[in-house]
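First the structure, then my questions, so here it is.
Excluded from the complex is one protein chain; the other protein chains are retained at their positions.
Note that the chains take the letters A and B in the order they are written out, and that residue 1 is the start of every chain.
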Amino acid sequence: MTDAVDLRGVVKRYGTVTALHGVTLSIADNEFFTLLGPSGCGKTTLLRLIAGFEDISEGEIRLFGHDIARLEPNQRPVNTVFQNYALFPHMSVLDNVAFGLKMKGVDPAARRARAGRMLEMVHLSAFAERLPAQLSGGQQQRVALARALAPEPKVLLLDEPLSALDLKLRQAMRVELKQLQEETGITFIFVTHDQEEALTMSDRIAVMSAGRVQQIGTAREIYEAPVNRFVADFIGETNLLEVEVASVSDGRATVILPGGARITCPSSSMTGGRHHLSIRPERLTISDRAELMANVERVVYLGTDLQVIAHLDGGQPITLRLQNAARTSLPEPGQRIGLHLEEGGARLLAD
Amino acid sequence: MAGPGRTTPAGDATYRELVRPLLLPSWLVIGILMVLPVALMAVYSFLTREFRGGVIWEFTLAAYDQFFFDRGLFGDEPPRIEWTYITIFWRSIWQAGLATLMCLVIGFPTAWFIATRPARTRGIWLFLITIPYWVNLLIRTVSLRFLLRDTGPMNGALQSLGLIDAPLPIINTNLAVQIGLFYSYLPFMVLPIYAAVERYNFALSEAAADLYASRWATLREIVLPVVKPGIVAGCILVFIPSLGAFLAPDLLGGAKTFMIGSLIDEQFRGSQGNWPFGAAAAMILMTLVLFVLLIYARAQGRAPR
Partner (left out) sequence: MKGVRHYPGFLALTILCLAVLYAPLIVVAIYSFNASTSITSWGGFSLRWYGEVFTGREAARFGQAAWNSITIALIASTVATVIATAAALAMVRGGAFRGRQASFALINLPLMVPEIVIAVATLIFFSAIGLTMGYLTILLAHITFCIPFAYLPIAARLEGIEATYEQAARDLYATRAQAFRLILLPLMMPGIVSGWLLAFIISLDDFIITNFVKGAGMETLPTAIFGSVKQGIKPNIMALSTLMLLVSVLFVTAAYLINRKGRQTP
């Protein structure tokens, strides 16, 4: 089956600045695909190239097999939900939703009917005649969604659509967006800098940084098996320790920490030398069966969790997260503890 | 513009009380030298004409009667509608309207173009547009007359290029007056539209393009309605001074292009003058302008946002 979107060697330059250095990726039909990265990583630029708001410098953009890189935005069967919604301030909610159909030449009765159905879908039928300024942020967001879905695009592009909402609403909208995507069966390309958003909604995620795709995978893959230091650091919390690789055999490496402790962990094809080791804070437990020894510095109470900040014997700081259960002994500052590393909790990274 | 809606409460109530009397000088000066004179002008329009200029203090409707009705040479025939002055007013409205349209057609693209330049060069473009506004209007109008004359540089250039055989007879026509008004007030059209376009959210255009609108459909369906307040303000700022303009019709037009400004001016020149009639014509002009402003204010009150 052809992919919904196929990017091949996409380069975008602004004058002498290169925003995207040859991005190649494929997005399957019906997929909820997320572009995740810090601001300035090129994720929005990539989205705008797919929508057609910017000219591509090099490469190909294919939509279900057709090259659309040279088409105007109004000639591309993709629609966008804008970051600040960009609802037309002088048109009613209904006219906003019907606009795309009007431009496609759908007759008035049909487009009113379809726009009405779209408003029903986002539970805003009662607001059809209002102006956008008379709606709350969450309602405007739904109008933007209905407007972009009304012309039945092949691909829906969402440019940080939840960033302007408050936390509670944002969490509710995540569930709704995911449901909507499953119901409509339309491919969603979602841009965000919020990893939690990305992890909870996406089928697959492309982590981007400095105009390059760093890793593509499911939420589990990029969290559990980050390919490099950037991904490990950007997704979730992690302890990054500089280590010396002692030996590699059968896909497992033995590494030496500065304090002298030895750990074995999964490794791809790395040979000796200095590398970074990523240890997730929740994969460490306080135990007598300890691979590592540390001195507790501070315990931070976070509600559901406890965060323990400690120093390894080699001097590096290390953080662990413990579930806030009705446990008997809490570590005290200054206390010496043994740390047990769960199987697969550490990962050797390429830089 | 410093709208009346904004207040910056500075410090204590005493301070606010203290600065309010500072309005007094402006109240006095504008009250005595503008409001009072306009009121007096209204009174004069109901007085009797003194033939050497000035008035006799006898109340009459003669001035308005003369404006609207023809009662024959000796004033004893049954009244018929007098078209002379109505025609002059109508011509002024028409000329001012055409000039406004010309300003809009050239001014909107110019304002849009400038507002979409990078911030660095925008100031320079804007500066270039405003400079001519600061040059004396009389000098500008005289310069235009010089340029458009039958034997002037424009006709000379066109003839020597072989584009025309005989000079284009522009001067002393309606077209010359329209060009003059257009030239006089063009910056008034560009500046408010520029301000509106500068505030325009270009994501709206992107959204329209994304929803299958062509460039021109986007302009028609989204851009023009959204920046309409700026366009309307520009039209008002051009139309009102054009309506009462004196220099452009006087210096560029001829007898057939007589406008309100010249009609009023004539009434106060020498012994041919008729002060009550001039005052009445000025009153009618002012009523017309206030009417336009009123419609504008009401439209603004109803506008969203």
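Going forward, contacts are C-beta pairs under 8 Å (C-beta built on N, C-alpha and C of every residue); 3 or more make two chains touch, one makes a residue touch a chain.
Owing to the predicted nature of the structure, the values given are computational and were not obtained by experimental measurement.
Engineer: What are the shown chains in contact with the chain that isn't displayed?
Structural biologist: Contacts of the unshown chain, counting the full complex: A, B.
Engineer: If the hidden chain were put back, which of B:86, B:131, B:164 or B:299 would touch it?
Structural biologist: Reading the full complex, the residue touching the unseen chain is B:131.
Engineer: From the listed residues B:29, B:224 or B:299, report the one that touches the chain absent from this view.
Structural biologist: B:29
Engineer: List the residues of subunit A that touch the chain left out of this view.
Structural biologist: So the residues of subunit A touching the unseen chain are 52-55, 70-73.
Engineer: Even though one chain is hidden, which residues of subunit B still touch it in the full complex?
Structural biologist: For subunit B, the residues touching the absent chain are 1-4, 6-11, 13, 15-16, 18-27, 29-31, 33-38, 40-41, 44, 54, 106-107, 109-110, 112-114, 116, 123, 125, 127-132, 134-140, 142-147, 151-153, 156, 182-183, 186-187, 190, 202, 205-206, 208-209, 215, 218-219, 240-241, 243-244, 246-247, 251, 260-261, 264-265, 268, 275, 278-279, 282, 285-286, 289, 293.
The rule is simple: only the chains that are shown with their structure count from here on.
Engineer: Mind checking the centre-to-centre distance between subunit A and subunit B? Centres are C-alpha means, answer in whole Å.
Structural biologist: From the centre of subunit A to the centre of subunit B is 57 Å.
Engineer: Under the touch definition given earlier, write down the residues of subunit A that touch subunit B in their complex.
Structural biologist: Within the complex, subunit A touches subunit B at residues 51-53, 72-75, 78-80, 82-84, 86-90, 99-100, 103-104, 131, 133, 147-148, 151.
Engineer: Mind listing the subunit B positions that touch subunit A in their complex?
Structural biologist: Result: residues 201, 203-204, 206-214, 217, 221-222, 225-226, 228, 304-305 of subunit B touch subunit A.
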